[in-house]
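Only one protein chain is missing from this complex, and each of the others stays in its spot.
Labels A and B are assigned to the chains in the order they are written; within every chain, residues are numbered from 1.
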Amino acid sequence: MAEQKPKIILQTEGLPDQHSLKTYVEKVNGYTAARKVLGGMSREQVIEEVKQAGLRGRGGAGFLTGLKWSFVPKDITGPKYLICNNDESEPGTFKDRYLCITNPHQVIEGMIIAAYAIGANKGYIYTRWEYQEEIRYLENAIKEAYDAGLLGKNLFGSGFDFDLDHYTGAGAYICGEETGLISSLEGKKGQPKVKPPFPAVSGYLSRPTIVNNTETLANVPWIINNGAKAFRQFGTEKSPGTKLFSISGALNKPGVYEVPLGYPFASLLNIEAGGMQPGRTLKALIPGGASAPVLTPAECEGLTMDFEAMAQRNTMLGSGAVMVIDDRQSMAELLKVTIEFFAHESCGQCTPCREGTGWLNNIMDGIMDRSAKPDNIARLGSVARNMGGKTICALSDACAMPVMSYVQKFSGELQAYLAAGSGGHSK
Amino acid sequence: MSTETVTFNLNDRDITVPKGTTVMEAAHKHNVYIPHFCWHPGLSIAGVCRFCLVKVDNRPKLEIACNLQATPGMKVSTLLPEVKEAHKWALEFHLVNHPLDCPICDQAGECKLQDFYMEVGKYKSEMDRPKVLKPKALDVGSELVLDTERCILCDRCVRFEQEVTKTGALGIFNRGDRAVVGTYPDKKIEHNYQDNLVDICPVGAFTSRDFRFKQRVWFLKDQPAVCPGCSTGCHVKVYGKPQVRTYFRVKPQESEVNGHWMCDVGRKTYKHLNQDQRLRFAVAADGKGGRQRVSVAEAIASLALQLQGVAASDIALLVSPQYTCEEYDALFAFFVKKLGVSKVFQWREPTENLDAFDGLLYRGDHNPNTFGLSEALAKAGLPKDVKNGFEDLARSGAKVVVALAPEIEFQFPSLAGQLQKLSELAFVSVWTTSGSAYNVKGLRHLVPLKGFAEKKGTFRNFQGKVGELAKPFPAAVDEAKDVVEVVTALAEVWAHA
Partner (left out) sequence: MATGIIKVAPPPEDKNLFQMAYGYASTIFSGMWKTLTIFLKQITGREKTNTLEWPEQPATYSDRFKGKHFLTRRDDGQVRCTACFLCATACPAECIHIVAGQHPTNEIEKFPVRFEIDILRCVFCGFCEEACPVDAIRLGPEYAMAGAAGDKWVYTKDYLADRGQLHGGVVSVKEENTKHFTVDHEASGDNLLATDAPHMRHH
């Protein structure tokens, strides 16, 4: 791992007019990768390059991108679609919005290459409605690209057409789930679909569809330009490349930082984020968004920011939303906020999630107003344990796993919260 | 459809099914029960209840059987402890916000939640928090009552509205545990298939307004029959409580003719069988210009007397196409073959539109056995074309008329007028199930008949398919007989006269 901080994704960060097409083309070789791909690489070559690079999805699941692209059936006729999942709703994540404001054209270029690789002529960027400013930047970038002939028909004279539309959500976390997003795009309720069939085979309008995260797509141009081997120079063997981390909490410099995967957490905390504010100590760490199990300070010893290290600690790298919880935070209140989020956002289709998230929220309300019996804390754990692994999408697991981790690691504090105030009378 | 088959192992049993069959469908065909709520053989796959979980090979996660295509050599188990534990919690989640409505809910006794609770039960519930409350007892259609709190959001009703009736009148609104099923603002369900929603709803969310609170289902007995409402001849089950001689409802039975459904019109065909609608005893002339109650045997005897007093050409039959083939055969064997009667007319509704069809099941021919009657007429050497013969009867100058009245009167608006006209004839014997003939004072010879659910026989539907009335209920009226019995008795008296 090199000491230099490579800029694979945020290449234009800090440059004047960083988001403009002019800066992107002139200062960081913008759109040369797309030209290279459309100028003579075959689809298989592109997919192979990305596979060799070992790029993993940056939206939370960490699935190998090249592998996902290879699931699209090759020898069928009819439209295929590429969708950029810009519905960044995982609590604590704000890296994609930063990317949209800083370097939107890299996303567009990544989409052109990805669309070519899977044989799609139509792409959508699905951004959450709340990101009004980011939507403006993206739509502006798309317009710039169309005006320059970088989107539309016959790109670079190759005969490849690619149309890109922008579409906004309407306030639902569940539309960040790929099939939920597809349902929303189809004009239906944003409810995830049962899999199989998988989107790569039958997705948007029952056509082969690939849904990739914004950051994932932004990695692609650099990989094409510099090669898979160069990409693998950064990061670890199983988690190559760099990642945007949105680190927040009582820090001196919270924000979005691009660091190689495998970067030590201590460095991210103390160097990039400038360390904790004076007088504050680390109480807990949520490494990958609200759906990641919480880590105690002891577990953060020697922690590196990559998929395997996180998995080893029974948590997840997720979207890279690092939430640093300081000593002032009541874990009971934090758990309540987390559970309430998932209960509010559950789409309500399948029973374990719908009823489970609601039940967890209900129990948590009882703990918050101290009307619950002491055994309710253990019940949080047993309900969560039985919610997971049986649902259409992963929201149920996303709620269950953190709850189990809180009950496991902070049950003392939860008990104390319940017992304190009003004598803790039970219902 | 390809004829390729797949063999896989279900609970240690090798099963072979056509390629593309799901595990749930295969289990359904081979009588292996996989508990489920949202799957229905007549609707598309939803996969939302997450109850039909099964263990497949060595996969770490349980899979839902309804969306799992059978692959060769797959090993599926529904009996492992892991699967049973999953079922327990799946049921617990379904019951978390379900109201304790069993005492007031009509579905009790045929409720899937109750059934699974007994079978799978996590008997000690861990839910001790206040439940989510939702609107109850809503009027969403003329035949329905909707209770959104009881709804387990299995989505069957929504899919039914979209796929079967193609009206799309229902939707699920809101997210999470606030989700409610309902109709769109100011809109109701307005079609002829509302009661099917009651059938497919696994819990008491949709209940039948007609059946509301009338009876507990465990007191009811059901027998298979064929709906007499129209010429489609849907296979049905009639539900009644024989101890009190009362019928309560009709539900469809799955068959090739009607799939899984029946229309709401046919659901009403039990009402005329109840005692308050029936002709309870035979009636004959009292010799003083009036009429009196007599036994069936006496009525038959007086009819035989009337028949003997005239020539065959003065006798006419007015026959409704709502009787069974066996009854027609017996009738014609006696009257046509033995007596030589040739004046046989069909008693049909003059305003009927035979070509009407609502696109799903209900046809314009509101008689179950037009086909059977035509066949019987042809067999007896009589003209078999479908034609209302009431006017012809009036012109025929017959002196003695034997009339078999239509059983289903609510689809026969002209009936009252026709009965009145009949009473003006010289001598008419009306054989009927219904008491409305008794209300016409001029009809002085009446024989009580059994309803369709009370006799054995067959109907033939518009395509000629045979529908069997195989298991009759005991007649709600003691004196009632079926036409075969009446004709046999008549022939007996005739032979000895």
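List of remarks:
What we mean here is this: a residue touches a chain if its C-beta (ideal position, glycine included) is under 8 Å from a C-beta of that chain, and two chains touch if they have at least 3 such contacts.
Keep in mind that what you see is a predicted model, and the values were worked out from it rather than measured.
When the whole complex is considered, the residue among B:61, B:187 or B:214 that touches the unshown chain is B:214. Summary of contacts with the chain left out: across A:170, A:205 or A:419, the touching residue is A:170.
Checked against the full complex, the one of B:133, B:356 or B:416 touching the unshown chain is B:133.
For the chain left out of this panel, the touching residue among B:5, B:44, B:125 or B:174 is B:174.
Mapped onto chain B, the footprint of the missing chain covers residues 99-104, 108, 130-133, 136-137, 173-176, 178, 180, 185, 212-214, 216, 218-219.
Keep in mind that, in the parts below, only the chains that are shown with their structure count from here on.
Distance from the chain A centre to the chain B centre is 55 Å, each centre being the mean of its Cα atoms. Taken in their complex, chain A has these residues touching chain B: 172, 174, 194, 196, 343-352, 354-359, 362-363, 365-366, 372-373, 379, 382-383, 386-387, 389-392, 427. Chain B meets chain A in the complex at residues 45-51, 53, 61-62, 64, 67, 69, 86, 89-90, 92-94, 96-97, 126-130, 132, 152-153, 155, 172, 174-179.
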